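Read the structure below first, then the notes.
Just one protein chain is left out here, and the rest sit where they should.
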Amino acid sequence: MKNRLAGVAAALVAGLVLTACGGGADPLAGDSGGSGASGAAAGPIRIGSANFPENVLLAQIYGQALTARGVGVEVLPPIQSREAYFPGIRDGSIDLVPEYTGVLLQFLEPSAPQKAPDEVYAALQEAMPEGLEVLERSAAENKDAVVVTQAFAQENGLSTIADLAPLCPQIAFGGPPEFQERPDGIPGLEATYGCTFREYVSLDVGGPLTVAALENGDVQAADLFTTDPTIEANGFVALADPRNNFAAQNVVPLIRGEKATDEVRQVLDEISATLTTQELLDLNARLGSETRPNPDVVARQWLQDKGLLE
Amino acid sequence: MTALLDWFADPANWTGGDGVPARLVEHVYYTLLAIVLAGIVAVPVGAAVGHTGRGGFLVVGAANSLRALPTLGLLVLLANAVGIGLLPPLIALVVLAVPPILAGTYAGVQAVDRAVVDAARGMGMSEREILLQVELPNALPLVIGGLRSATLQVISTATIAAFVSLGGLGRYIIDGLSVRNYAEMAAGSILVALLAVAADLALAGLQRGLVSPGLRVRGRAPRRPAPA
Partner (left out) sequence: MIWGWIPRNVELIVDRTIEHLWLALLPVLLGLVISVPLGWLATRTALARTVLVTVTGLLYTVPSLALIVMLPLVLGTQILDPLNVVVALTIYTVALLVRSVADALDAVPPVVVAAATAMGYPPWRRFLAVELPLAVPVIVAGLRVAAVSNTSLVTVGALVGLGGLGQLFTEGFQRDIPSEILTGIVVVLLLALVLDALLLALGRAVTPWTRAGADAGRAR
């Protein structure tokens, strides 16, 4: 009797634990580094994205377009940053990510000197690790920019980063933590313009913290994206980059070779061809509009408008 | 693991605005500030409620409900409404620290033996004198218990507040997360844990030390809300 009870108890516990592990597959999804290399080209295409609205939107665009063509797709929740999701696409837990040529190239080859769109793209293709490839690049571009407030620009007569350089040691710069280490980030600004900031304040990826910090003067310059509608909305000034510190950053799908079937290539190439920088600006504006539509809604509408959903 | 040890061994991590001493000082500063501000509000109110015995239900209710309030939500809501800087997280920290201190003070004053209070009253002490010279000293262990709870809550929330740009030890966790630098994250979490444990031990010692000789506080300390 005693043994039977103990046995039942043990079984219950074991059962619960196993349920936790097994049942964890679904509701606990949100994990990039988990299941490792998931089977062959047979499974659905797992689409990841970085944790900022435009990238989430692009992932939705890819996902919905592929689904409309009958390709199995699973859109994963957004993941912090490239440093966080890249291991995932290398080991197969992610299959497809919307990327930007310049930063991706520098991520793979920190000392890559290419700046112009075609050169960057060619170098990127060469730098691709085993099993990964980039498809056709889009004309649409979203670059980092050094942004200052209107007032600051006027006071100091700033229109390019070179103009800012002499002031750098007196000012604080704000941006995402990774900008401090990225080759075209702080190190790049130092090398290209001789700009060494007094202080670096870690904020977010072109999000509310960065905008707020810039507005209330916690930082005098910040890293924002060129397709971000808040630059114009807040009257900020994106300083020009005459010496090309920031390489071309065209939107491009990064995909695991095994998942890049002809069908998939066609769909994604079509999207890349249709996207332009102005389209990105409009899409971002729509995301940030009064009603705050969700990325999947904005994606669907765009795809429908462009006739990409049949 | 070795990466973690390397992080601690790296002198760059011990100097400058992002160094351990600086971040530690920031974290302690936020904690002290919040506790003091919360205490200024909560101790008098708790004492008054405990002394008069009215409104105790509300006090206990507030302390218990607090457990359910998601601190990340509160922080983010305030940052969204007020902006960035010290003020929004500080408001959250104070809001979270008040209930435990309130509950502890109330419980402490409430728990003072009525006979003692009556004796004091019989001796001709005014209500105010009773409160300050009899009830509060007797209530100290439970008051400190409330402070202890509040301190843990604040240290914990201040860590999370790094997400809305606050300084302190939480920065290592949030910044490390962005660049996938696990060594930095782990180092930050260990430092925060050590700070929390140290603070708790110190206050526990204070709690014990403040029991007057000849006075033994019976019963358990009030249940602490979970550190968020």
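Which chain is which? They are A and B, in the order written, and residues in each are numbered from 1.
Methods note: contacts are C-beta pairs under 8 Å (C-beta built on N, C-alpha and C of every residue); 3 or more make two chains touch, one makes a residue touch a chain.
Source: prediction; values computed, not measured.
Here the missing chain is touched by one residue of B:Gly46, B:Pro89, B:Gly108 or B:Gly188, and it is B:Gly188. With the whole complex as reference, residues 1-2, 5-6, 12-13, 16-17, 20, 24, 27-34, 51-53, 77, 79-80, 84, 204, 207-208, 287-288, 290-294 of chain A touch the missing chain.
Taking the complete complex into account, residues 1, 4, 65, 67-74, 76-77, 79-81, 152, 155-156, 159-160, 163-164, 170, 173-174, 177, 180, 182, 185-186, 188-190, 192-193, 196-197, 200, 223-228 of chain B touch the chain not shown.
The definition used in the following text is that only the chains that are shown with their structure count from here on.
The touching residues of chain A, when paired with chain B in their complex, are 80-81, 83-84, 176-178, 181, 199, 201-203, 208-209, 212-213, 216, 218. Those residues of chain B whose C-beta lies close enough to touch chain A in the complex are 17, 79-80, 83-85, 164-165, 171, 174-175, 177-180.
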